[in-house]
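A protein chain is absent from this complex, but the other protein chains hold their places.
== chain A ==
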Amino acid sequence: MKSALTFETVATCSTTKARASIMTLPHGPVNTPVFMPVGTQGTLKGVTNHQLKDLNCQIMLNNTYHLGLKPGKDILDAVGGTHKFQQWDSNILTDSGGFQMVSLLKLAEITEEGVQFASPHDGSLMMLTPEHSIALQNSIGSDILMQLDDVVSSLTTGPRVEEAMWRSIRWLDRCIKAHTRPHDQNLFAIIQGGLNRDLRRKCVEEMAKRDTPGYAVGGLSGGEEKNEFWQIVSLCTDLLPKNKPIYCMGVGYAEDLVVCVALGVDMFDCVYPTRTARFGNALTMNGIVSLKTGKHSGDFGPLEEGCDCSTCKNYTRSYLRVLIASKETTGCHLVTVHNVAFQLRLMNAMRQAIIKDEFPAFVKQFFAGYFGDKSSYPEWTVAALKSVNIDLTK
């Protein structure tokens, strides 16, 4: 399949499956591993484009379902796509809209034809088909668009899981056929198969034949056991073509990012850092700083010592606490800026460590700082890293 991206690995870790690469998309290069902040409705809540640029953000997410509703396909066509609409000249990735519908709408039901749902406008029955999802994403104009997949909860068992896997393959073919802009928009396939290793294998085998510009590992981050989660991720990164970017959808907690990078994942997205910021929680390498409690009222230090984001350079925990406690929007914005800076800094630190081939040392240092005592390290992280030759217990 035609690709509108190039993916060049510049360094691989000699211990784990981590790799540092440059993914060049229509709107510029993206250093991977990368974390993509989520700007659901065509804006990263409370943050301007210039602020994002200052944070060295090279790619962000928009949600197709939300943009389809507001401002809608017509207006996006009229303005020429969401890059122009938002005035964001860097990269954008859109999801297919399917997952949002299933989680947000009434009467959402998967049929062979597509995702059936009740129109949020008047309750009438509508259908999001693979063709329709692609058409909408073509109008949005994202640099990477996702296939419509039959998303099954990772907690589901039984024949439904296999049905969803095969259907996702059939829908991938329909998406490829419907895609009118392969020259400047990259369609990613999404590997399904639940927690079943055989199904995952079959899915990778089939989808790899379609030779899409990139692949996502879907159907996870739905509350499944973390031990199952990492094993499926690792299986997929083993099987997927190494010369294409691999994207783990919905992954965002710091420890999840570190482990998944070790397992060979290149791209991530999650609402967590920006959402938790609005609730007054700042992410740091030493854990979470919660500004809602009175704990930090008298603390005149920054959110995170050593962080060079504009919030940490200019504001104290004490003042930020005043803002958060009184629900000032400025408080939300300031913590959001820091949390995005944190996520991107973490990714960049990992990338630099991979390039210097010092990644295992970085991982150990990260865990020590973030969790403190070794007994606090989540068991699954120890097991996952052991599988790629990092022993956190030493």
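The working rule: contacts are C-beta pairs under 8 Å (C-beta built on N, C-alpha and C of every residue); 3 or more make two chains touch, one makes a residue touch a chain; residues count from 1.
The criterion applied here is as follows: contacts and distances are computed from a predicted model.
Per its UniProt record, the hidden chain corresponds to "Queuine tRNA-ribosyltransferase accessory subunit 2" from the list "DNA replication complex GINS protein SLD5", "Queuine tRNA-ribosyltransferase accessory subunit 2", "peptide chain release factor N(5)-glutamine methyltransferase" or "Exosome complex component RRP45". Contact with the undisplayed chain is limited, among A:Cys13, A:Leu128, A:Leu346 or A:Val363, to A:Leu128.
One of A:Ala108, A:Ala208 or A:Ala368 touches the chain omitted from the figure, and that residue is A:Ala108. Contact with the chain not shown here comes from a single listed residue; of A:Phe7, A:Phe35 or A:Phe85, that residue is A:Phe85.
Within chain A, the residues in touch with the undisplayed chain are 41-43, 45-51, 65-66, 68-75, 78-79, 85-87, 97, 101-102, 108-117, 119-122, 124-129, 132, 136, 151-153, 156, 160, 163, 294, 297-298, 300, 310, 314-316, 318-319, 321-323, 325-326, 328-330, 332-334, 337.
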